[in-house]
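Quick one: the structure is below, questions incoming.
All protein chains but one are shown at their positions in the complex.
Chain lettering (A, B and C) follows the sequence in which the chains are written, and residue indices restart at 1 in each chain.
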Amino acid sequence: MSHAKRFFSDNTASICAEILEAIAAANGGHEVAYGEDPWTGRLDEVLGEFFGTELRAFPLATGTAANALALATLTPPYGAIYCHPEAHIAVDECSAPGFFTGGAQLALVGGEHAKLTAEALAATLEGQTVSVHSVQPAAVSISQATEFGTAYRPAEVAALCEVAHEHGLHVHMDGARFANAVAYLGCHPGDVTWRAGVDVLSFGATKNGAMAAEAVVFFHLGLVRDFELRRKRAGHLLSKSRFVAAQLLAYVESGVWRRNALRANALAQSIGEAAGSRLLHPVQANEVFVALGAAGKASLRAAGFEFYDWGSPASGAARLVASWDQDERHVAALCAALAAI
Amino acid sequence: MSHAKRFFSDNTASICAEILEAIAAANGGHEVAYGEDPWTGRLDEVLGEFFGTELRAFPLATGTAANALALATLTPPYGAIYCHPEAHIAVDECSAPGFFTGGAQLALVGGEHAKLTAEALAATLEGQTVSVHSVQPAAVSISQATEFGTAYRPAEVAALCEVAHEHGLHVHMDGARFANAVAYLGCHPGDVTWRAGVDVLSFGATKNGAMAAEAVVFFHLGLVRDFELRRKRAGHLLSKSRFVAAQLLAYVESGVWRRNALRANALAQSIGEAAGSRLLHPVQANEVFVALGAAGKASLRAAGFEFYDWGSPASGAARLVASWDQDERHVAALCAALAAI
Amino acid sequence: MSHAKRFFSDNTASICAEILEAIAAANGGHEVAYGEDPWTGRLDEVLGEFFGTELRAFPLATGTAANALALATLTPPYGAIYCHPEAHIAVDECSAPGFFTGGAQLALVGGEHAKLTAEALAATLEGQTVSVHSVQPAAVSISQATEFGTAYRPAEVAALCEVAHEHGLHVHMDGARFANAVAYLGCHPGDVTWRAGVDVLSFGATKNGAMAAEAVVFFHLGLVRDFELRRKRAGHLLSKSRFVAAQLLAYVESGVWRRNALRANALAQSIGEAAGSRLLHPVQANEVFVALGAAGKASLRAAGFEFYDWGSPASGAARLVASWDQDERHVAALCAALAAI
Partner (left out) sequence: MSHAKRFFSDNTASICAEILEAIAAANGGHEVAYGEDPWTGRLDEVLGEFFGTELRAFPLATGTAANALALATLTPPYGAIYCHPEAHIAVDECSAPGFFTGGAQLALVGGEHAKLTAEALAATLEGQTVSVHSVQPAAVSISQATEFGTAYRPAEVAALCEVAHEHGLHVHMDGARFANAVAYLGCHPGDVTWRAGVDVLSFGATKNGAMAAEAVVFFHLGLVRDFELRRKRAGHLLSKSRFVAAQLLAYVESGVWRRNALRANALAQSIGEAAGSRLLHPVQANEVFVALGAAGKASLRAAGFEFYDWGSPASGAARLVASWDQDERHVAALCAALAAI
């Protein structure tokens, strides 16, 4: 199985050695459960140093849980969450935000390359009437990197947060591929989060080398509120919390977050270059979207490459994702195949 | 107060004599509560004759309850409800569909004059990928008359229902102004509902002369399912149900549904004609949308006319609604004032 | 039908003349909808005078809605609501509290004659461990009069509220038969509510002569919070709000609340006396619970009396409710029949 040329998604990837070792190292002895262990106890401090600010961090096993719990903490049941139509929370989470909030609605705001703009957000917020009859604006959620593999620059995040905060909304960032975005931008992790005004981050490690490790990171400490009760009742408080915390600590402290992201990004760049004018979005993380046409897709698949159609099968578009552990020879072969189409 | 020239909405209107008399006539003696009374007991038959088919009808006090309960019966908590961005359920019900369904999401499909088209619905449904990760398409909701005072012709409803049913979706119609639409179309009530494929109707009487009386009408009897349990737990099973049922019976049996609607429609037509080229949507019910500009709105208001801005105050658009009991002299004065702008 | 000897429930009763006239008197002219009318506008003041304190009052059409909306305002989705196993919210509302709160649980605390005691409540609250794993104690709900037709004296309410407040819980009172309790106690309406520490009251008029009129009354103004948004999204904001408010105003201002309650109570007293040693609970409102046995129930029914079994049919217990408009001859006949068993 390991020989398949899989470009489906970075969640097909394996666990990197440093993180698997950290799990094994945390094994031994009896530790108090439900987050009262020393590994979980270090998370706030270690992630605080990583981001350069005081914060609260809560480990979780999935990104959907991180997003939905974060949003439910920010949004009342009658709230509106503004996001891009391509956002993972809108497209790929089976109404988890509606479930966790108790009925809140997503309000979609378009934008090129899956990015919200401050201008479009402001126009939407200012063009609507809010009364007891309407859904109440509550939160904005942006993805970093986006679902189209693009990254928000610090100034773009700051402009969005300024509009949101002016209108009394809190800002959530879905960082399932946060490391890829930061590695691309070359900035400090704080620059595209709390320094730009982000209130809460879903900080993902699973796609970038962990087994199952995400964290909800509150930069705005006043928003933590009843998060821990919501997590527990959603079945997302892990009893052996140390093993998730250990993954996150290793991810950050060993530097594999950047090393893995840089490698995946670089491989995606080379795929993007091979795609040339067929490229649909700039490559700013580890995802490449290519207009291949039905024939192009068929020829790649005939050559053993595995990937998802993007949009309807008829659209002719494909998504090619480079994982942190992608085989270089497979990437080289893919580039050659793309160039040949 | 009764002398104000109010064109805010038809829910500012009074109760028509026939319906108030029916309430009084139902008063006297002890009747078994919670719908086990003879008035409620006649609803299925009387509305069945009205629509020309076998049906189940459940009385309710508000239109939002009718819509949300109907949709919750059709849609699982992870479902998607397709509707127009201007739909009452999207704009004016404070996320009631999300609440009653337990988290379902509205999926907005645009269309001129607040009308969905079969083409746009088909394109939306066919352009999306459904999997365990996505919200599950469940229902289509259309409004008759629409929020812009336009009406779907029977063939338009039929085309929409055909697309919906082909994709396994049920069709709900928000008929808060159903009488106005039918009076305008001149068709049989069955022609734009069950004969065209509508599964469930929110049948409104409140705006057209009742005190507080709506019914959820199931044409597709297999969809009634757990409606009665959902109604009860939402606090919408009225103990003295006879007084709501009596309103609905009088509304249909006395013919006031049509008389009131025809009068309101005719007054709206004259307002629409006075508005001339400023008219924003065809007048096909009792609502008139006019591009007045800030100065035009100010001059009308200075002359004592009361109405809502439509969209943001800056848009210059106004909504003028003619109620079933609107004073003809007020309408004449409004027409003169509009012509003078 | 009006000649049936119905002792099923006080919600089989008719509308009293003063309230029906008030509905008619409010009819005429165009009034701004959704509570912006003068009748609704007077509610806070008129009920404030009735209770002798500043308060906020919100009209509703059903008691289940009043209870569930009040509790949802007091209780988070992971909260516990302490109530008696016989409480209407526990037995007769099809999980409305669970629906409106988003998942809160009822915690049942027993007590004689359907009354909670301060001692039992304290023992329950002190005997449990609260942590992130447990449901979070949030509210206490008591019924006045209770489901067994008994009434809490002011000192009993005060003792319960003291225990609740000491533990950080808010107190809700289900007053579907509030007038019957106050008429029995002979106290001021404030004595068993805000003066005793009640935070929020479901103030019922429907059973005691209204058509469909209840109010949620907040004595603790800081708890109103998002009540209006929750009411709207539950479909319980009536567009023609004036007609519910007019009922409540007439109910309080005309004094029918007391007149009707006193009459119903007196009739119940005479039934209770006729029941003699078969009486199961003291008669302190308008409900009488009697151990009739299967034969006793059968003989009453054979004589044309209509009433509900209480508990399982096998229990032999019956509930006999005297309505405000109960025919005295029927009551006399019932008393004679009871005495003859």
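As a convention for this text, contacts are C-beta pairs under 8 Å (C-beta built on N, C-alpha and C of every residue); 3 or more make two chains touch, one makes a residue touch a chain.
The shown structure was predicted, so the numbers you read here are calculated from the model rather than taken from an experiment.
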Subject >> Hidden-chain contact residue, picked from the options A:118, A:211 or A:224 >> reply: A:211
Subject >> Residue of A:12, A:53 or A:129 touching the missing chain in the full complex >> reply: A:12
**OP:** Out of A:18, A:93 or A:174, point to the residue that touches the absent chain in the complete complex.
**Re:** A:93
Subject >> Absent-chain interface as seen on subunit C, which is shown >> reply: 77-80, 91-95, 97-99, 101-106, 108, 126-129, 132-136, 311-312
**OP:** Spell out, residue by residue, where the missing chain touches subunit B.
**Re:** 34, 76-78, 102-103, 132-133, 136, 226, 228-230, 232-233, 237
Subject >> Absent-chain interface as seen on subunit A, which is shown >> reply: 1-4, 6, 8-9, 11-15, 20, 23-24, 27-34, 38, 60-69, 93-96, 98-100, 206-207, 211-212, 229, 232-240, 243-244, 323, 325-326
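Convention: only the chains that are shown with their structure count from here on.
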Original post:
When the centre of a chain is set as the mean of its C-alpha atoms, what distance in Å lies between subunit A and subunit C?
Top reply: 51
Original post:
Taking each chain's centre as the mean position of its Cα atoms, how many Å separate subunit B from subunit C?
Top reply: 33
**OP:** Give, as an integer number of Å, the spacing between the C-alpha centres of subunit B and subunit A.
**Re:** 41
Subject >> Residues of subunit B engaged with two or more neighbouring chains >> reply: 93-95, 98-99
